[in-house]
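My questions will all concern the structure given below.
Only one protein chain is missing; all other protein chains are in place.
Lettered A and B in written order, each chain numbered from 1.
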Amino acid sequence: MRLQAVDVTLGYGDRVVVDGLDLGIEAGTVTTIIGPNGCGKSTLLRALGRLLKPSGGQVLLDGKRIDRLPTREVARVLGVLPQAPSAPEGLTVADLVARGRHPHQTWYRQWSSSDADAVAEALAMTGLSDLADRPLEELSGGQRQRAWISMALAQGTDLLLLDEPTTFLDLAHQVEVLELVRSLHSSAGRTIVMVLHDLNLAARYTDRLVAMRDGRVVAAGTPHEVLTEELLRKVFDLEAKVIPDPVAGTPLVVPVGVRH
Amino acid sequence: MRRTRVLAVLLAALAGAVVLSVTVGAKTVPPGEVWQALTAPTGTENDIIVRSLRVPRTLIGVLAGVALGVAGALMQGHTRNPLADPGLLGVTQGAAFAMVASIILLGTSTLYTYIWFGLAGALVASAGVFALGMAGGRGGPTPVTLALAGTAVSAFLYALTSAIVLLDEQAMDVFRFWQAGSIAARGADAVWQVTPFVLAGLLLAAFNAPGLNALALGEDVARGLGQNVNRTRAVGVAAVTLLTGASVAACGSLSFVGLIVPHLVRPLSGADHRWLLPYSGLVGAALLLLADVIGRVVAPPGELEVGVVLALIGAPFFVALVRRRKPVRL
Partner (left out) sequence: MRLYGPSRPRAVAVTLTGLALLVLLMAMNMRIGDIPMSLAEVLRATVDAGDPGHFVVMDLRLPRALTGALVGAALALAGAITQAIARNPLASPEILGVTTGASVTVVAGVVASGSAYGGASGLLLSLGIPALALAGGLAGAVTVYALAWRQGLDGYRLVLVGIGVAAVFTNIKYWLLTVGDVNDTTRAMVWISGSLNGRGWEHVAPVALALSALIPLTLLGARTLDALRFSDDTVVSLGVRVNRARGLLVLAAVLLAATATASAGPIAFVALASPQIALRLIGSGRPPLLASAVLGAVLTAAADLIARTAFSPVELPVGVVTAVLGAPYLIYLLVRLRGKGR
């Protein structure tokens, strides 16, 4: 287990969102958390990325309590990209990606050739090398999202948590981002955890699905195991047919209607 | 590299402002005689003007300008609010209140003691605001809580200060001149009083710059990059407090420098605080000295306070800049 949530209770202020949840993420897998709005997916992801401190239970990174590890050390192993991040105006793509090197820099050694290499590689991997000097606000939504992913890549971690990396993107750009995620996994063996809304894309690009509702894990396993008509009813209150995807053979959800 | 070239230009501008500041005034002293006064003084009138008036005045101007410019950039970076000035955390009003209170309670009267009281007031007020921002929540202070708590504490202290000066004419007389802001007649003592605080503040600011770059991407991203957000905020607040406290205690409320300079500098530096902070410091100092020089010559035989000149020259320039280009959002 690379990353593990053990009996975690999560919330904001007095409000409990996730109560006593257990989840393990195995090395070298792509895991996607699915579930209806407000079920606690993003909250769980934030806790796994130590952005949110659990009020009960603990998160373990490689078997060690993540809150007891120096945060900078964690940042060299684990990258997190929160939902819809915002950058100050005027920041160029290269500047943004360079900031991904933050955990590798010390106060007296701000920039080195290894930083430059990592940034160039991250830009190349996301196809942004030609746009490096453009300010972020001039890019399209898909390019901007790739720039943020590129920043997370420059961080050089083999564990990546992505919160809805495809929001606001059209279908082609969604596929583009997920292809990128897939290639990160297959080429470098990175472990990736994401939150996604599109079930069909989730089924197609992930090894393991985790379905959540009301702060609990309802089902976890391969897309075939998890994406059943019964589960869709249980988790989303959705009547749907599940047929094999004609291209990839993964489960394809065809909605019929919402149960009231 | 472009950024290094800009840095060189700004340094040259500051050097020019320093030269003007030691030569121009009610009595113009040519640069050659300034040099002589500094290296081989013979006790002439010019020597005395340069050594005991112009040089301390210039030094305090540079110190205060650098401090306020850097503090303003830090403050706007931490709050991500373009309205944030370095006095936002209660520093300016804390200094004002402590000085005025010391006048009526202890009857202090020399500038030297005011500065100590002002510094102490600034430190206490700022620490109080930070503590209020921390109180209640489990995490650290958010920018909005910090800014609002700072504004509320400032308003509170300003009200107390107003009450005192309305009831005590002597306090009013000191307060109104402090409020107008001036770097004249501060003397070499003030320079020695202020320098250690400004240096400590600049050190903390330099230390804070990379963390502030991470924070500019949002708190979650910064945490994800391994930045300790609460510690970064605490260091930032400490730096702003030392820098602003030292300069307002010595020169009065000149926080306008800190408010506009980062806006002037951002188009040159971009969003990188490792460049924004030094640029802001240099521009702040150059601007303050130039305003002071102008104040010396526009209304002979008197002088116009540097605070007024700054606003009269700086603000239209600032407004023109805001109108000409699309303002850079934080």
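Here, a residue touches a chain if its C-beta (ideal position, glycine included) is under 8 Å from a C-beta of that chain, and two chains touch if they have at least 3 such contacts.
Everything numeric in this text was worked out from a predicted model, so none of it was measured.
Asker: So which of B:L89, B:L243 or B:L259 would be touching the chain we can't see?
Answerer: Of the candidates B:L89, B:L243 or B:L259, B:L259 is in touch with the missing chain.
Asker: Kindly state which of the options B:A147, B:V198 or B:A214 is in contact with the chain not pictured.
Answerer: Of the candidates B:A147, B:V198 or B:A214, B:A147 is in touch with the missing chain.
Asker: Thinking of the whole complex, not just what is shown, which of B:W116, B:F207 or B:F318 touches the missing chain?
Answerer: Answer from the full complex: B:F318 touches the omitted chain.
Asker: Mind pulling the chain B residues that touch the left-out chain?
Answerer: Against the missing chain, chain B presents residues 81-84, 132, 135-137, 144-145, 147-149, 151-153, 155-156, 158-160, 162-163, 165-167, 169, 172-173, 176-177, 179-181, 253, 256, 259-260, 263, 304-305, 307-308, 310-312, 314-316, 318-319, 322-323, 327, 329.
Keep in mind that, in the parts below, only the chains that are shown with their structure count from here on.
Asker: Which residues, counting only chain A, touch chain B once they are in their complex?
Answerer: Spelled out, the residues of chain A in touch with chain B are 46, 49-51, 53, 71-76, 79-82, 85-92, 95-96, 99-100, 102-103, 105, 107, 110, 152, 155.
Asker: Which part of chain B faces chain A closely enough to touch in the complex?
Answerer: For chain B paired with chain A, touching residues are 80, 138, 207, 210, 213-214, 216-218, 220-221, 223-228, 266, 270-272, 274, 328-330.
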